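Let's turn to subunit A:
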Amino acid sequence: MITLGLLEKNTFLEAVNKKSGANVLECYQCGKCVSTCPVSSYMDFPPREIMQMIKLGLKEESYMANSMWFCLTCSACSGRCPREIDIPAVMEAIRHLAIEENYRSENKKVKDIRKFHDIFLDMIKRYGRNYELRMMAEFNIRTRNLFKDMHLAPKALLKGKIPIGHESTKSAKAIQRMFKLAGKLEKEKR
Partner candidate 1 sequence: METEVKEAQGKIISAENPDIVAPADWQPVIMGILCNWCSYAGSDLTGTSRIQYPPNIRIIRVPCSSRVDPWFIIKSLQTTADGVLISGCHPGDCHYISGNYFARRRFLVTKKLLNFVGYHENRVQFSWVSAAEGPKFAKVVAKVTEDIKKLGPLHRYKKENF
Partner candidate 2 sequence: MNKLTYFPGCSAHGTSEEFDHTLKLVMKTLDVQMEEIPDWNCCGATSAHVMTENLALALPMRNLVLAEKLENKTMGIACASCYSRMKGTKKHLDENPEQAKRINSTVIDEGEYQGTVEIKSMLQYCFEEIGLETIKSKVTKSLSGLKVACYYGCLLTRPKDVTQFDSPEYPMSMDLLMEALGAKAMEFDFKTECCGASFSISNTEVVESLTGKILEVAKESGAHLIVVACPLCQSNLDMRQPDIEKHSGKKLDIPVMYFTQLMALAFGYPEKELRLPKHIVPVEAALKHIGDPVPEPEKVKKTKKAVEAESEVE
């Protein structure tokens, strides 16, 4: 059971609205997003429920949900939402707020997803471009699932599907500088 006290000022709602540019209060719980969303069945709270949680000011519960990590930003839901709510922007807002406020879900899948994104960014930082084989390998090592997808690898490599070498931008320096400055901007914002 959740006890709802006096919700004089829903600061969580305000923060999400501000960051996303959407107005969550407009959601009238029609559920069209839920049956649109390709991954709603994997979310512990599908979009409609997340909207309601924000309205109720349930900040921690929202931060600990896996929903925004599963969101593929496919915009299918927002394209159909009768109230034209930018749902992926709301998901993104919760995600960024959770990162900023250092909430970390212990859910294995969420951890995997976060790791993947970290590695991907790392890859770009190092090479300026994505190096697919290395990334797959690194992901598998870091998620302790060494042999995941490995059955695909020989065939893919053989067929030239996944190249062995990699390219990188000449100005790797420029990219690294960008990462540094962007990181600084991120901190300033807080």
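In picking the candidates, the idea was that all candidates are chains of the complex that A comes from, given by their letters.
Heads up, the rule we're going with is that a contact is a pair of C-beta atoms (placed from the backbone, for glycine too) under 8 Å apart; a residue touches a chain by one contact, two chains touch by 3 or more; residues count from 1.
The model shown is predicted, which means the values in this text are computed figures rather than measured ones.
Going through 1 or 2, you find that the chain touching subunit A in this complex is 2. Interface residues of subunit A, counted against candidate 2 in their complex, comprise 38-39, 42, 69-70, 72-76, 78-79, 86, 92, 95-96, 99, 109, 112-118, 120-121, 123-124, 128-130, 132, 135-136, 139, 148-149, 152, 155-156, 159-163, 166-167, 169-171, 174-175, 177-179, 181-183, 185-186, 189.
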